[in-house]
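Only one structure is covered here, and it is reproduced in the block below.
The other protein chains are all here in position, but one chain of the complex has been omitted.
So that you can tell them apart, the chains are marked A, B and C in the order they are listed, and the count of residues begins at 1 in each.
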Amino acid sequence: MAEHAHDIAKHVKVYIVIFAVLMVLTLVTVGVSYLELSIMSAVIVAMFVASIKGSLVACYFMHLIDERKIIYWVLALTVFFFIVLMAIPSLDVHSGEGVVVNR
Amino acid sequence: MSTDHHHNPGFIAKYVFSVDHKVIGIQYAVTALLFLFFGFCLMMMMRFQLAYPGEEIPVIGGLLAGALDPDTGGFLHNLAASLVSSDGFLLPEGYNVLGAMHGTIMVFLGVVPLAVGGFGNYVMPLQIGAPDMAFPKLNMASYWVFLAGGIVMLVSFFLPQGAAQSGWTSYPPLSVISPGQTMWLIGMVLLITSSLLGSVNFIVTIIHLRAEGLSFFRLPFFVWAQFVTAFLLLLAFPPLEAAGVLQLMDRVAGTSFFMPTGLVVANEVLNVAGEGNPLLWQHLFWFLAHPEVYVLILPALGIVAEVIANNTRKPLWGYRSMVYSTIFLGFMSFIVWAHHMFMTGMGETMSIFFQTTTMIISVPSVIILTALVISLWGSSIRFTVPMLFALSFLPMFAIGGLTGLPLGLAAADIHLHDTYYVIGHFHYVVAPGTLMALFAGIYYWYPKATGRKMNTMLGHMHFWGSFIFLNAVFMPMFFQGMAGVSRRLYDQTLYYHGDAVQSLTRMSSWGAWCLGIAQIPFIINFFASLWMGKKANDNPWEATTLEWSTPTPPPHGNFTTVPVVVCGPYEYSPPDKPDGFTPQMTANA
Amino acid sequence: MSVAEIKYIDKPHPITGLTNGKLGIWLFLASEVMLFGALFSSLILLRVGSSDWPHGKNILDVPLATLNTIILITSSVTMVMAWASLKMDRFDKFKLYMGATIALSCAFLVIKFFEYSPKFSHYEAFLKPAAVSKYEDHLTGKASISGHIEKQTDDEIVFKPDTPKGDHGADHGAEHDGHAEHAEITIDRADIHRLTSFGPWHSNFLGIYFTMTGLHGLHIIGGIVVNAWLLFPGSVMFRKERERFEGRVECAGLYWHFVDLVWIFLFPTLYLL
Partner (left out) sequence: MVPEYGLWLPPDISTHGYQVDRLINVLHWFMALLFVGWGIFFTYCLFKFRARTGHRANYELPNAKISKWAEVAVAGFEVVLLFGLALPVWSQVKSDFPTDEDNPLRIRVIGEQFAWNFHYAGPDGIHGRTSPELMKADNLIGLDMSDPDAADDLVTNNWMHIPKNKKIVCDVSTKDVIHSFWIPVLRVKQDAIPGMSIPVWFEATEHGDKFQVACAQLCGNNHYTMKGDLTIYESEETFNEWYESMAGDGEDEEEEEE
């Protein structure tokens, strides 16, 4: 938010650190992909790293870490519906009694 | 932005590319009314085929058949070729074109733009005491993108492939392999974009620009309805946009997101990669389309609440529970979508979940409707024209809503799914329901927008005609559906059960044409009153909400004094003024 | 007519603590979450339902994409630095950082172009089941051969196949296989069930890859337009309406970080898994 110049200067230091961390994590996830992990663990690791990177961007570059309440509310609502949306594939694949025919 | 108000804009800037929410609202409303009318005309043609299968359509059939010749047909040629045979009767593909475009136009180009774009834009900022929308230019952009979408849809009729013909639901693989769908998808992407721009604007405006003293629980119910609606549009539309992009890819880039392996069309194996999933579309579509139906109904409920409060001369009963119900309704509407898909072979757990949520979502509707009816108790009802429309909304929405219950129970849906019962159900909520509420809104706010009242006599003619004939159109559909007649059926007499109820179909068609005639007084009234209507003062209905405390028609910036709100929205007949009312806005701040 | 002013354009609202623009951009981003959410959901569904989902690394160019990831993250940093410079009253630095952001985004698109274009000249021939054994030595997939077309006639195709599976040193993306020393082979058209380049029509994997990265690319273009406006014509606002200008830069930044964030998820899901 509207801070004073020296606050911003402090922010800038944080940005640089985050930048470095993001770079390292990028290399980590690329590196891990060459390890030939099983698909399950590969997905978990990749998504874990991506979530950390994503949260860093959201929290620090987008300043979500000290954002206003109302934005949290909007995002909470969105996240809820996002999860519902993500449930669609599982609803579809695991519960139907139809048989997939791969003719 | 705000600085623009200081210039003296020219005609174009003032009335065409205007950033004033009132002008944009009127643009939206008029465009939407024209689309409604157009959508209705499509349906009147279809109803002829249904009533008299395989006969020449009177007048229009001959006209179009005359345009079949590519040399003399001119721009009508493509249209005619996609609709009629050389004998002037409707082709099966023509029937499908009309049906798909009727649904699309009514929902996305008629009711939503009228209810949200029109009434929302015009009335909401006034009711919250705001000078304009938070982002006036965005507001203008949203209208023009909407219009572009509408034009794309209209133009598609005149292209060689014709307009879309796979139903408004556009289920693949049919939609991917049938002509005309590409334009539909492009049009939809534009319409969705327009709605997104609009909804951001609505939410910011309602949160930020309320007048001093106008707390959330002093908002008129109409504003609440618009608020929840905007959230539905904001969060439910993007998945359809995604689905639309995927379907567009399937059509133009040859992908097969919705096409499984080994499809055989006309004994040829389709040369696509395969491995797609047609149900993915249905999930994404209904993820939008169920919230969408509440987008159709919530603004209507808002209008009805305003009109009823005003004409009962008494505060609304259960205002708070109505507000909470609306929020709950909006929230729940995101998790009932698969009740449109019970017959796709979903698993039992999943169907139990969606049956339960569907039953739950009916409860807030019951609460809202009950509150509105109890509001009549102890009141003093003025049967003005808007009030007649608002009152008739209640029982007809109740019929539509109640018939949603059998559809929501999968076992009953086995028989009713995709029959005319469904058509009956949702037309009772969208046509005798929403449409009547929108008419109420037009009669109610017309004096504010134009400074003149609409004619009461013509209004009564319009009301009784519409009321009677809407029921005549849609009531028979329940019996048709019960008997087992499928929807989207070009000729039901081929079936034993369809032939048995053909007389009902015919009755319904005559109802539709009479309904058309019943609109004539309205159209006359709407235009003639601009010049000949009785002059109205600033507050002809003696109403409390803010839009009636500003000059008629409201100036740029809406208010001449800074509005300060001192009380709730419906202070009619308060103890200190038994025959009067307390406006929300103090006379002078 | 002071009544006509729209409030909270430059100053935050006392209760929400936000300007109109900032609340608006967050709502817009919420809708964007749902847009990309739906696409990710589709991707998962398609992948789970597929019998043979390729490993992104075998088809796509991971080094280029890694480079692009680095570029995009850097551009996010320069973007936030541009905003910080404004706050610290360094308009010159703002211009510098903003210029860097735009340059990086353009670089991203250029690299994307180089990533996309070879796909359209690289082909895969899916063989009919009966013909698979005939080309045993050259198979690159279960029943398919990928490579470049050298010559084609009505009933034959002269094909320069990629290094077959199993050969070592081939796991670094098909694009480099143009260099692989491999003899040309001739394939009977009659043996081919489907011949396709590696465009979106190739398979659902490439379909969703092109759709999602393409849509993401459109977002990048949108960001470039906005940022360029802020850097050139828009920057006169800095002197006239300072707060409002800062607000706009902040909103553009939020949007830009979101585009970056989407990429952070796209990159592993498409390229690495």
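Worth a mention:
In the analysis below, a contact is a pair of C-beta atoms (placed from the backbone, for glycine too) under 8 Å apart; a residue touches a chain by one contact, two chains touch by 3 or more.
Keep in mind that this is a model prediction, so the values were computed, not measured.
Residue B:Thr261 is the one among B:Asn78, B:Thr261 or B:Ser549 that touches the chain missing from this view. Within the whole complex, the absent chain has one touching residue among B:Thr182, B:Ser362 or B:Thr586, and that is B:Ser362. Touching the missing chain, out of B:Met482, B:Ile524 or B:Val564, is residue B:Met482.
The missing chain lies against chain B, touching residues 91-93, 96, 165-167, 171, 173-174, 177-178, 259-267, 269, 276-279, 312-315, 317-318, 343-345, 348, 351-352, 355-356, 359, 362-363, 366-367, 370-371, 373-374, 376-383, 391, 394-395, 398-399, 402-403, 405-406, 409-412, 414-419, 479, 482-484, 486-492, 494-497, 499-501, 504, 572-575, 578-579.
Simple rule for what comes next: only the chains that are shown with their structure count from here on.
Taken as a graph of touching chains, this assembly is fully connected, with contact between every pair of chains. For the pair chain B and chain C, the distance between C-alpha centroids works out to 37 Å.
Chain geometry summary: the mean Cα position of chain A and that of chain C are 17 Å apart. Residues of chain C found to touch two or more other chains are 16, 18, 23, 27, 30, 34, 37-38, 45, 49, 51. Contact with two or more other chains is made by residues 70, 77-78, 81, 85, 88, 92, 102 of chain A. Across the complex, chain B meets chain A through its residues 207, 231, 235, 239, 261-262, 277, 279-280, 283-284, 287, 334-335, 338, 344-350.
On the side of chain A, the complex with chain B involves touching residues 70, 77-78, 81, 84-85, 88, 91-92, 94-98, 101-103.
If you check the complex, the residues on chain C that touch chain A are 12, 16-18, 23, 26-27, 30, 33-34, 37-38, 40-41, 44-45, 48-49, 51, 57, 62, 66, 69-70, 73-74, 76-77, 79-81, 84, 87-89, 253-254, 257-258, 260-261, 264-265, 267-269, 271-273.
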